[in-house]
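These notes are about the structure you will find just below.
Every protein chain but one is kept in place in this view of the complex.
Moving on, here comes subunit A:
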């Protein structure tokens, strides 16, 4: 796949293909798997608890290029933390998911952010804060403003979604794609010693499994 992408770039020079690793982090049953499932299959079903990690792929055709998302959907239970915290290595984007009807899950998302800040420089990863389950408006414990405000102070993308009623799920992934492409353009115009995330086969060498 990556080889084709490179060919496409060099021969036509119009439509490059980027492969991005996106990792979903957050407490158990905030809807990480459901968001991924909604985004990839445009459907909603009750997910089984994720043990370890599950994987999805989705291709997005934008004017500026084709984006292939490799989505890593991690287990939410805190006990898995020591195993799963390594899954975000080499990620290009992270979705910190919380449940708007459960305040505690926002605190957990903040802890995940602290982990990410230790691992990445700010320009190395695009982070989005996602308040899921807007369909549970009656049970809301976290206001939109609170989420928004926190995201603003930490310079994160922010959106409230519902995997169940398909509210803004595509939008958040598209926003991440746009942000990634924007950074790609900035990097191209001001070449830096930083490794480019433009994909070639060698790039897979930066991947690290957890154990």
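Assume a contact is a pair of C-beta atoms (placed from the backbone, for glycine too) under 8 Å apart; a residue touches a chain by one contact, two chains touch by 3 or more; residues count from 1.
In this section, contacts and distances are computed from a predicted model.
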item: Per UniProt record, name of the chain withheld from view ["Small ribosomal subunit protein uS4m", "Sof1-like protein domain-containing protein", "GPI transamidase component PIG-S" or "TBC1 domain family member 14"]; value: "TBC1 domain family member 14"
item: Selected from A:47, A:66, A:144 or A:170 as touching the chain missing from the view; value: A:47
item: Interface residues of subunit A (partner: the chain not displayed); value: 1-2, 28-29, 46-57, 70, 75, 77-83, 204-205, 207-211
